[in-house]
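Here's the structure, in structure tokens; my notes come after.
Every protein chain but one is kept in place in this view of the complex.
Letters are used for the chains, namely A, B and C, taken in the order the chains are written, and counting of residues starts over at 1 for each.
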Amino acid sequence: MPLDIDRIRAQFPALRRRVNDHPLVYLDSAATSQKPSVVLDAERTFLEQHNAAVHRGAHTLAAEATELFESSRERLARFLGAAPEEIVWTAGATAALNLLAYSFSNASRGRGGEPAERFRLGPGDELVVTELEHHANLIPWQELAARTGATLRPIGVDDAGRLRMDEAVEVIGEHTRVLAFAHVSNVLGAINPVAELVALARRFGALVVLDACQSAPHLSLDLKALDVDFAVLSGHKMLGPLGIGVLYGRRELLDAMPPFLTGGSMITSVMMERAEYLPSPARFEAGTQPVSQAIGLAAAVDFLDELGMEQVHERDAELGQALVTGLTAIPGIRVLGPAPGEPRVGLAGFIVDGVHSHDVGQFLDELGIAVRVGHHCAEPLHRRLGLAASTRASTSVYTTDAEVAAFLDGVGRIRAFFRA
Amino acid sequence: MPLDIDRIRAQFPALRRRVNDHPLVYLDSAATSQKPSVVLDAERTFLEQHNAAVHRGAHTLAAEATELFESSRERLARFLGAAPEEIVWTAGATAALNLLAYSFSNASRGRGGEPAERFRLGPGDELVVTELEHHANLIPWQELAARTGATLRPIGVDDAGRLRMDEAVEVIGEHTRVLAFAHVSNVLGAINPVAELVALARRFGALVVLDACQSAPHLSLDLKALDVDFAVLSGHKMLGPLGIGVLYGRRELLDAMPPFLTGGSMITSVMMERAEYLPSPARFEAGTQPVSQAIGLAAAVDFLDELGMEQVHERDAELGQALVTGLTAIPGIRVLGPAPGEPRVGLAGFIVDGVHSHDVGQFLDELGIAVRVGHHCAEPLHRRLGLAASTRASTSVYTTDAEVAAFLDGVGRIRAFFRA
Amino acid sequence: MSRQDLRNLYQDVLVDHSHERHGYGLLEDPTAESHGINRSCGDEITLHIRAGDGVIESVGWTGHGCAISQASASMLSDIVAGLTRDECTRCLDRFRSMLQSRGKDDGDEELLGDAVALSGVSLYPPRINCAMLAWTALEDGLTRIDA
Partner (left out) sequence: MSRQDLRNLYQDVLVDHSHERHGYGLLEDPTAESHGINRSCGDEITLHIRAGDGVIESVGWTGHGCAISQASASMLSDIVAGLTRDECTRCLDRFRSMLQSRGKDDGDEELLGDAVALSGVSLYPPRINCAMLAWTALEDGLTRIDA
């Protein structure tokens, strides 16, 4: 059964906005999605009725808050095909990737003792990323390399932005300790070959980190089936609140890693000189947690599951094709990433010949159409493709065919306006 | 003009809760405060009308979101007596303290180059904290010491929990590089002598870090006047949302510190091998920010300023005295921290002779009274005072005299119930 | 059973045990020692078991904690003295399922003795760990006794 878009839209108050005398056409969901009322309500109900700090209190509100917080963790675990102990709450995907990078460098300094030895890095060790990564999945590894003396090695992309699997085969080798890559590119919309990459990494015992930011909102994820060691995502990109994200890690890995952030609620005992740490996930959740946001994210995941992730994915693929087909048909437009007919999510980066993406964005904004312009935090990819910037349209479950049509119509008029 | 508590209470939906057939008496505000509707509304209005990622987009919603986000920063700066560039958004106080500790250890590894030299630590250098710190202001410094070879030195407290200034004079010296301490103790309610401690640190050029978590909700803060180098606070303890906090830092210091979290929106340019970083505060705000929460915190600060921080402080002191006086009058109760009549905020930790704090908390919860039990993330202080745990009642602007009376009445009946 | 009255949680026999603390003190010559900590509140117990001929001869303990954890340890030391390891495990299982019953299981008095007075704890989920503290230490200690 296809999605009932009208019914869905009714649940997103932000979509009633008008912009520059036009109804808002929000095609910037890959940056941050709009949120359905059930998510806003879940947060508000918590804050109005159960708000308390979790895990620390014996009073009724604290017990209720703890229960809601932990059942939200179970909910996310179910959504991702993981166990609750494998779900660590973070402030977002960026925080989650930094958690990994800092925990590994703490291990490299001897923290975490023997169990953490497998995370120690030093000269000769290699961290492998791809050229199409979002900065969040690149700079933390650059810094980790700088801190430990390990070497960062990129897997390149070809002129069409496809990951060069021939290069992957060469780059991933016995020195590879970590392989980190995006499930779905936030510029190209392409879905990377997880199974092949995991197989390469497994051959050499490297840890695999999956950046699932742009896949979690669109695809049905089964992290156990994908067989990655770690995965990260951000709630705000998948209909959930800002300020919440998830680090998934295989349990035995999380339990062996030294802490990253330290403070309250992650310890068993604290002396003035030193502290003992709880097992994961508590070990990685220092301080007061974003409880209302975790509950909101669980509500978002409920919302998605009620739609059905299969249906969501189908609709998303349809929108992706509509974007790429429509854009390709417009003279002077070059679409980045997969050609029409090839798999892509509902996201398309493109170039308007002779018009800078800022001007493209401004033109569309005048029509109430919100797209993203710039390098989308993927500067190396743009440089590789010989671009300084691009424009990106990205969809969500609330995107209509009429919105795509309005967008394509707008794009079709840009070059004339700028006499390009 | 004293606070109109009834009018205030009407704005806190959570206070209408009933617990175990009693009206909720929420005396756990030091753990996390309840939130007024204006805060919830500010977040919701943003999410329903302006939600977009900030700083990255050219479209109308993104421009609005950026404007709201940055004006919230200005609002917090005004509240704290700081400049907007000196306000870094974090996920909370714990995250803010970790930011400092990790930035300093990154500097110690040579990151940040010459300007960051003043933050480099190594063997021989000393970090000074107090024995009454919350774990959030202790463990990050322990870990920093472990990472850099610096030594952590505590300033002790006396049997009454008072900071031993005689020890402070001895401990703070030419090797002291950082002095970190709580403005107000989250267990004792005592206000530490900031001016004296700052003067000691200044004599030796040490950096001063103020943990303002428990002062910001109660006292009027002027960070410039307090003359500290850094300060941290958590929004959720001062009527604001969960998941948002502030790091204040003197501008020239923040601009010289190397980044902590890395990722999107904190860079000027990114190559595959390395990245260049923006100046602060952007340098420290990697990834999608908790925009709705920042806006909510600004609304909380508006709410406080409308009440008037002088009035808030006055009322708070009154409640603190009511607690300590009332508790002291009950046989078998020992109050921690300042004696009646001495300055304290609206917070009292206490011991019920012969009854464990968990049972105290359970008894009070049965009456609808929410207090905190345990070591309140200050295990070393409890150990120093010869305690495993204590009970803590803490107030906020919405606390009534009747609530304090109900609490005192409840406490008075505990020992009989447990035949202590 | 309902939460109506706090006496359903803190039954008189529970409060008695919390004061009397049967078995308090460590054994001179333990067969096994184990240590338990309640992560949510920092309460601790050290538990000694002396066993011989497949039978738990006695249990001694020290530590600190709330009335529930202290009473529970006290009751435990009454119950398990003289039991075989298997009987011990049966007690443990029954005790645990009583605590997890959310008020549906009043406990098997024949097996658990005074410890059925802890059945009220099942209505207070955050306190279940308090009641379990000594029992999890026992469970852990048992794994260190051969036979």
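Just so it is clear, a contact is a pair of C-beta atoms (placed from the backbone, for glycine too) under 8 Å apart; a residue touches a chain by one contact, two chains touch by 3 or more.
In this text, all values refer to a predicted model and were calculated from it rather than measured experimentally.
Chemist: For the chain that was dropped from the view, give me its touching partners among the shown chains.
Modeler: A, B
Chemist: Of B:66, B:103 or B:321, which sits in contact with the chain we cannot see?
Modeler: Here the residue in touch with the unshown chain is B:66.
Chemist: With the missing chain put back, one of A:85, A:158, A:305 or A:366 would touch it. Which one?
Modeler: A:366
Chemist: Taking the full complex into account, what residues of chain A touch the chain not shown?
Modeler: Looking at chain A, the ones touching the missing chain are residues 20, 355-359, 362-363, 366, 373-375, 379, 388-389, 417-419.
Chemist: Mind pulling the chain B residues that touch the left-out chain?
Modeler: 55-56, 58, 62-63, 66-67, 268-269, 278, 282
Basically, only the chains that are shown with their structure count from here on.
Chemist: Chains touching chain A and chain B alike, please list them.
Modeler: Correct list: C.
Chemist: Comparing the two chain pairs, does A-C have more C-beta contacts than B-C, or is it the other way round?
Modeler: Of B-C and A-C, it is B-C that has more C-beta pairs in contact.
Chemist: When the C-alpha atoms of chain A and chain B are each averaged to a single point, how far apart are the two points in Å?
Modeler: Each chain's C-alpha centroid was found; their separation is 30 Å.
Chemist: Between chain B and chain C, tell me the centre distance in angstrom, where each centre is the average of that chain's C-alpha atoms.
Modeler: The mean C-alpha positions of chain B and chain C differ by 39 Å.
Chemist: Taking each chain's centre as its mean C-alpha position, how far apart are chain A and chain C in Å?
Modeler: 46
Chemist: Which residue numbers or ranges of chain C touch two or more of the other chains?
Modeler: 40-42, 127
Chemist: So which bits of chain A are touching at least two other chains?
Modeler: 56, 58, 62, 269
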